[in-house]
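Apart from one protein chain that is not included, each protein chain of the complex appears where it belongs.
As written, the chain order gives the labels A, B and C, with residue 1 at the start of each chain.
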C-alpha cells in the first residue's frame, strides 16, 4: 500500500509554537507513525511543484492524507480536481481537522462544510458511537484530549454514511468528529482533531485512529464499473 | 409555496416527436399538473436571459424542478453555482431523469453521476422499497411504464439517504430510480423516469410521485445555523 | 388523525414530586398540548384493562406516544407484541425518554437499547444536526434544558436512519437524543428528554418537537405490499 501524507506546511514555517511541536512538520509527524505499519509512506507539501501531486504521484497513491488550514485557496483548482478524480477512481482519502474546508473535501461533499469554531484551550472528549467499526479497533469508550480547538455543530456536511465519533466540548458544543463517506470507488474518512498548536498527532490514541482510518479507506480490488451506452443482456420483446 | 419548473427546452424545438408529445414543452406539461395543487407555479428555460434564473427568481423559489439532457454544458457555471447555493440555503430540488448529469446535481453530489443507458423502447417497472415514505403516498406496489429509456447500475452517486424506488428493466438491468439527499438546509429528490420521446409526464402515477416529491422537498421553517467563531456557552475551566 | 398517549402512570401515584409537576399525569400533560393541534387525542395507562390497548383501540390509532420507566416488565408480552405489529402495519410511534427500555421499542430495534444514565440535576443542550428535517420546524440551533437526567453514549440502538438531535451534558457525555427508524410501514421517532421529576413536558420547545414528531410519524396512505408466493410479471424463458 502506498500512502501519501499531504500537508500545507505553512504554519510550521511561520509559527515557532507549531514548529516546536512538529519539527518535521505535521506531515513528517504523521508519516513517522504511519511508517511503523507501512513500508511506502511519502509526503508532499503545498509549496512543492504541483503541490507534490503530479499525475504520476497520484496514480501510484493508494491512500492520501490531507491536512490544510490557512492556505486552502493556494491549492490550484486543477490539482484539487485531479485529487477528487483519483478518489472517485478508488484512492482512499483521510481528511484531518481543518481540511474540512479544503477544496478537495468541499468538492466531494457538495456542501459548504462550514462549522462553529473557537480556540480556547478547552477539553475535547471523543465518544465512540459505532462499536462495530474497524476504525475503532483498540479504542476505549472515548478519547480525551486535554486541549484542542473547538469545532461545533452544525457541521454542514451531507449525512455521514457512518458516524463513528461524537465530540463533547467543555464550552458546551458537540460535533460529529469521525465520519465516513463513499464517493465513486473511493472511501473518505474525516477525523476532527489536530489543531496545529497542540501536540495532538503525538497522541498514541489519535495515531491509532489515523492508522485504522488508513487501513479502512484503502480499496481492496472492488469492481470497476463500465458506464455509458449498454447492450441489453436479455431479449427485449416489446421492441 | 412558489414552484419553478426549469427545462432545457431544446428537444422540443428540434424534434417533432418530442413537440408532438409535449406541445407546451416538458416544463409546460409539468407546470400544468403541478398547477392542480399549487397556485404559484412558474417555468423558466435555458434560452431565457440568465436561463430564467435571476437572483430575484431564485430568492423567491421554494421548490425547483430541473429537466435537462443535451445542453448541460450550456448552463453557465455561475448560475449553476447560484442554484446550488440556494439549495444549501433551503430551496427544495427535484431532479428529473437526464438531469442526473446536470451541473447542479453533479456539484451537489460530488461524484460523476454516470450510469449505463440504452434507448430501446423497453419496459420499466419501478418497485417501492420504502413503504413509509410520503413520496409513495397513493402509489401501489410498483409503477409500470410500457416504454422508457433504460438507466442501469452502477449509478455513480453517493449512497442515497433514502432509497424509495428500484427499477427493473426488460433488458436485464436494475436502477436506484427514486432517491433523496440532504445538502445544507435543502432537500433533493432524484426521480428517474422521463425520456423526452415518451409521454411519461402525462402518466398520472408519475405525476403523483412528482407532486409528492415537490411537497417533500419543500423546507418548512427548519433552523438556520450560525457558522464561524463562537463564544463558549459554558465556562472553560482549563483555560 | 387519532393520537393515543400511553403512560405507565406509576410515578405519578407514588411520588409527590412527580404528581406536583404533572397533576394530570405525564399522559395528561402531553395529551393537553397535543390537543391544541388535534381533535382526537386520547390517553391510556398501564393499569387499565389490557393496559388500555385493546385491539379496537390499537386499530383506530394512527399515532401512539409511549412513556414508561419503572414498570416495563409489567407490560404483557402479548400486548407489546400487538403494538409492535400495529407499527409494522403503519401506526406511527413516538418513544419518549425512558421508554428506550420498553418492550415495544426493544422488539422493534433488535438490540438492548442500553445506555449510561445519571440523575444529577445537570444541564442538557440538544443541538440540531439535521436542519432539513420537518421535526426541527420552529426549533433554533439548540434547545437548552436547565436540569435533566443524563443519558450517555453508547446508546445501543441500530444506526438511526435519521439523526436529528445530539445532546451535550454538563457532566461530560453526549447522546443521540432525537432519532428516527422505519419498521414495516411504520415510522418511529425516539426523543430523549422527559425525566419524571423535571417539568420538561411543560417546556414549549419540547412540546413543539413532540408535535412535529407526531405529524412526521403519521403514515399518509403509503403502499401496502403483498407478500408470499407470486406469479411472474414477465414470461420466464429459461423454464
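The rule we apply is simple: contacts are C-beta pairs under 8 Å (C-beta built on N, C-alpha and C of every residue); 3 or more make two chains touch, one makes a residue touch a chain.
Keep in mind it's a predicted model, so treat the numbers as computed, not measured.
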Hey, which of C:38, C:76, C:123 or C:215 is the one touching the hidden chain? C:123
Applying the definition given at the start, please give the residues of chain C touching the unseen chain. 84, 88, 107-112, 114-118, 120-123, 146-147, 150, 152-154, 156, 158-159, 161, 170-173, 181-184, 223, 225-234, 236-239
Touching residues on chain B - with respect to the absent chain: 125, 127-131, 141, 152-155, 159, 162-163, 166-169, 172-174, 176, 235, 237
Residue numbers in chain A that touch the chain omitted from display: 90, 125, 128, 130-134, 136-141, 161-162, 170, 182, 184-187, 219-226, 233-234
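Criterion: only the chains that are shown with their structure count from here on.
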What angle, rounded to the nearest 5°, describes the rotation that places the Cα atoms of chain B on chain C? 180
What is the distance in Å between the mean C-alpha positions of chain A and chain C? 36
Round to the nearest whole Å and give the separation of the Cα centres of chain A and chain B. 31
Residue list for chain C, restricted to those that touch at least two other chains: 125, 128, 130-131, 141, 162
